[in-house]
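Complex shown without one protein chain; remaining protein chains in place.
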Amino acid sequence: MSTPVVSDLSSPGPPVAPRDVAEGADPVLEIRGLCVEYGFGDDAVHAVSDCDLSLGRGRVLGLAGESGSGKSTLAMAAIRLLRSPGVITAGEVLFHSRSAADGEPAPTLDLLAAGEEELRAVRWSEIAIVLQSALNALNPVSTIGAQFDELLATHRPGLGRASRRDRAGDLLELVGMTADRLRSYPHEMSGGMRQRAMIAMALALDPQVMILDEPTTALDVVTQREILEELMGLRDRLGFAALFITHDLSLLVEFADDIAVMYAGRLMERAPAASLFRAPRLPYTYGLLHCFPPMHGERYRMEGIPGSPPDMRDLPPGCAFHPRCQWAMPRCRQDVPKLEPLAESRREVACWLHRDDATAPAELTLPDPAVAQPRTAPVIDASAGRAV
Amino acid sequence: MTINTTILSEQSPAAAAVVSTSRALRLPRSPKVIAGLVILAVFAVIAIIGAWIAPYSPNLTNESWVQHVLVAGTGPGTHIKADYYPLPLPPSGAHWLGTTVLAQDVWSQLLVSTQATVAVGLLAAAISTVLSIIVGVTAGYLGGGADEGLSLLGNVFLAIPGLPLLIVLADYVPAAGTSIFLVSLIIAITAWAYSSRVLRAQTLSLRNRDFVEAARVSGEGRFRIIVVEVLPNLIPIVAASFLFTTLYAIGAYVAISFLGLAGSPTSSPPGLWNWGEMLRETFANDAVRGGWWWWWAPPGLCIALLGTGLALLNFGIDEFINPRLRVAGLSRKAARTLGISRRPKLGLTPVVRRKVVSPTVTSPGSSTS
Amino acid sequence: MTTLAVAPNAGTETPVLEGRGLTKSFWVKRNSGLLARRSRLHAVDDVSVQLDAGAVTAVVGESGSGKTTVARLLARIVKPDTGEVLLDGHPVAAARSRKFAAQVQMVFQDPFASLNPVHRVRHHLTRPLQIHHTADGDVDEAVLQLLHRVALDPPAKFADKFPHELSGGQRQRVAIARALAVRPRVLLADEPVSMLDVSIRLGVLNLLADLRDRERLAILYVTHDIASARYLADTIVVMYAGQLVEAAPSVTLTDSPAHPYTQLLLSAAPDPERLERPVLAARGAPPSLLAPPPGCRFHPRCPHVMEICKRMAPPTVTVSPDHAAACWLHVDPADRVVDGAGVTPGTSPNPEGEAEVQRPP
Partner (left out) sequence: MRALARRLGVYLLAAWVAITVSFLLPRVVPGNPVAGAIARAQSSGICNSICVRAIEDQLGFNVHTSLWVQYVQYLGNLVHGNLGFSWSENAQVSSLIVSYLPWTLGLLGVATILSFIAGTLIGVVLAWRRGAFTDWLLPAATFFQSIPYFFLALVLVLIFGETGSLLKWFPSLYGYDIYGVNPGMNLPYIASIIGHAVLPALTVILASMGGFILAMRNQMVTTMDEDYVLVARAKGLRTGKVVWYAARNALLPCVSNFSVAISLVVAGQILVEIVFNYPGIGYHLYSALGALDYTLVQGIFVVITLVVLAANLIADVIYVMIDPRARQDA
């Protein structure tokens, strides 16, 4: 295994893909046809079915969904960290490493076909993860410094003890902490501090991909915003791509470049963040956007989405959302819609309302801001309900 | 004997998770649990009908049940009066487990001994469990000074080594061995502290759960909250600690009998026949050196077997309390056909492609087994 | 005594439930090596709230701000160190009585923890009916009625289920039904939707709104989500580090926040409608309640901090009718004076609301 050089944190990172580059043009992580089951055989639960997802270099892809929708399962399975009894039953996950400076084609690794050592080489040095609770993700019996040290010692064998310590201190300062925190144990720090330390650790090896699994859900709103702003600032400087998983769609609209919405183990809609927010195409996304009361303007009654999320052990036939969908058609009860591109733009949706000769309701055909300029009125229609 | 000591105290967070998803003690149907139940059932039956089906009285001696061997240098040909020493008979159709050097039937003794052994184990466990519920749940629910005092009492009892205390107690209560109740009571006194500590910890976590608070808010009385809201949630832990204590109590009873502190069946008042007493007699008569395995092996194996049965059942309850201990998901058969381990390596999710055309079922990446 | 509770019908009607000057501290073990000792955690400091019939009052704050303790103080699960709880204007006896329980009920945050896993839904609803004799004879019928009221239809199907057979939203409805069983006049809801999936939160909030409108319940809605407070509540009070910092009708508070902390909260809350990323109004974390900073507890983070903020707790100022904030910024600069005994009370911009001045402890 070669020993990559340690990146200099003070110098600008590799060139960041311009924000308007078409998504998928230069993917760093591609998930194709991924299927994940819990257990195996007849009583297996299909937690993730046939998911395609592509994470562009340097971009932030938000993955939204309610609890049990399979969003975390998808991400953890993609990097083979899903626990038993999770089994991957189909698909491939291609990691395209940074192309070399002399223009050679980027080496590609299928994570699902990789052996233990191949995975170990890629893990953390190329793909790092940040989980919801840093308290659980940090080893409670060693200091932050010791955890940095073993990480650097494993992946950067050339580095001496002193330089490892210096680098760990630099990393902590990068996320707004002081180097003397290296002597602290996880339980001696606040939740926000721990999560910062975890992010610093994730950045330690200058990875190309960060998987953020509900990184701020356990934190207060102020800390949440501070940390997310810092993360996005670091993304701009260091150029990593992020897969940002959360149940809070309103957060993704602000922080992600693109958003993919999952429901009952399937990807249902994918679009640039603004397009998804201003002009959702999927009834579920439409309903979800109407679950966040606005912070401004007139108050009016909102209805949310009727019914409950489905039981993954007993999914309804056809489109899993049809029992809660106000526009369900007979076809929705029988056939599972596939995620397919819409003609108008670079967005995809899995819904029969946008297929063939079906006519989509007006709510789902609002002009896409990515196509129609510039900012349109919010979809939320104040006349829809009575004032509370 | 050493009993698994950590299982019970670790369950608090995990138990909370299970208890909230399952309503009653439904044991996982694993081979371990079934084996444990079968073993326990067999011993339970023998304990009940043992004395009844025993071919002989355990105290009955019969001259013809030992082989009389002439002591060398005595008897005919010498001028010393013939002297004989007894040799027990190995197992035969007449004596399924042979006889003892005291000319008694081992099989009968084994059958009869089962009753007192099992009864003391269960009764001591029952007394100890009731004690531990009263002390532990009260301490945990009331908190404050009552908790401090009761916990201190428990910790003191936990720190004092059990068997030596038991020896001293049994030594000064000579009648102990003659009564199942007395001996159970003495054993229970040395056994309740551990369960009580576990129950206290669990009650403490339950007390602060919202459903208890909700019952309080709706005006429910304190006693009813403990009995109706808290106790049913403790059933799995109570069951586990009951089994644990049974195991301990049998060990303790056997130990004090082996030390001769529980009275022998021939003394007055007569002690009870139990497996420890049988072992004491074999040890006193050097049965191991004599090579009379049919005498000393059966009671020991019975203890081990009964203990294993209890421990296996405890496994099941542990897996119920702490679902992390379960081997989740893949059935043995499915795992074998797929060529992967039932419990794949941590952080290396197996890839099993079903839709591939090539004859290999597993991908190169799934070489995890 | 500072009263920082503003209700839409203030003065016209006695509040159903009122907390006056509630203060509560807990003893916690402090980790400090050899010198470990128990220290006092000032969870709630001189908080007053009023709950009116047919109105929702929201308490908003970050975790550790003491908002849950306020709900528990009002429910009398926790006894205050000082201050009192008044029901219909009459002080409530120290011990929690059944009479009080029949008037004031609570809904908890975690619907997975607030229902006893070993009992069926029926048991959860039957007990309060029996304790308070509110069933009018037919308990079974009353159970079905309750389930119907919280929109669990058909009721008969739900009555015999165990909690683990229900979804989160259904459980929370059962918890609300249990609270309603005693026919209370006050409902204290402690983060009732924060553990629920986004898509079903509104359903529960709307149920609370309907109960307020149809049955004229007085509701306390404790939350960290200021957007949902704006949606549901008539009045919002904001808590910071155990103290009330601002109170106003909900739209007024979110549209024109007066206290820097409220401004910070609003700038941090996710809001997709925003055109540009907001600039956080302040940084840092709330102070330790073991040793709260002197003066205004927000001063270490406050972007507008003045010298006086570091030394003296701010008075409660009426910013506009029904809108009060505890902040020196809203005190006339001429009055930000300290004399030996305390602060000289000055004229308030609003003649109705005499700015009451808190003496430094």
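For the reader, a short list of remarks on this structure follows.
Order as written gives the chain letters A, B and C; numbering starts at 1 within each chain.
Note that a residue touches a chain if its C-beta (ideal position, glycine included) is under 8 Å from a C-beta of that chain, and two chains touch if they have at least 3 such contacts.
What you are looking at is a predicted structure, and each value in this text was computed from that prediction instead of being measured.
Only one residue in the set B:126, B:185 or B:325 touches the chain that does not appear here, and it is B:325.
Of the candidate positions A:34, A:47, A:60 or A:131, contact with the hidden chain is made by A:131. Only one residue from A:32, A:83, A:237 or A:301 touches the chain missing from this view: A:83. In the complete complex, the residue from A:67, A:108 or A:139 that touches the missing chain is A:139. Only one residue in the set A:43, A:150, A:166 or A:298 touches the chain that does not appear here, and it is A:150. The chain not shown here touches chain A at positions 79, 81, 83, 119-125, 128-129, 131, 133, 136-141, 143, 150-151, 154-155, 185, 187-188. Summarising the interface, chain B meets the missing chain with residues 1-7, 9-10, 14, 32, 152, 155-165, 167-169, 171-174, 194, 247, 251-252, 254-255, 258-261, 267, 279, 282-283, 288-289, 291, 293, 296, 300, 303-308, 310-312, 315, 318, 322, 324-325, 327, 335, 341-344, 346-348.
Just so we're on the same page, only the chains that are shown with their structure count from here on.
Centre to centre, using the average C-alpha position, chain B and chain C are separated by 52 Å. Centre to centre, using the average C-alpha position, chain A and chain C are separated by 34 Å. Within the complex formed with chain A, the residues of chain C that make contact are 31, 62-63, 167, 169-170, 197-203, 206, 209, 224, 226-228, 230-232, 250-251, 254-255, 264-275, 277-278, 280, 282-283, 285. Across the complex, chain C meets chain B through its residues 75, 77, 96, 98, 101-102, 105-106, 108-110, 112-119, 127-128, 131-132, 162-164, 175, 178-179, 181-182.
Chain A makes touch with chain C in their complex at residues 66-67, 188, 190, 192, 220-226, 229, 247-251, 253-254, 277, 287-288, 291-296, 299, 301-306, 308-309, 375, 378, 388.
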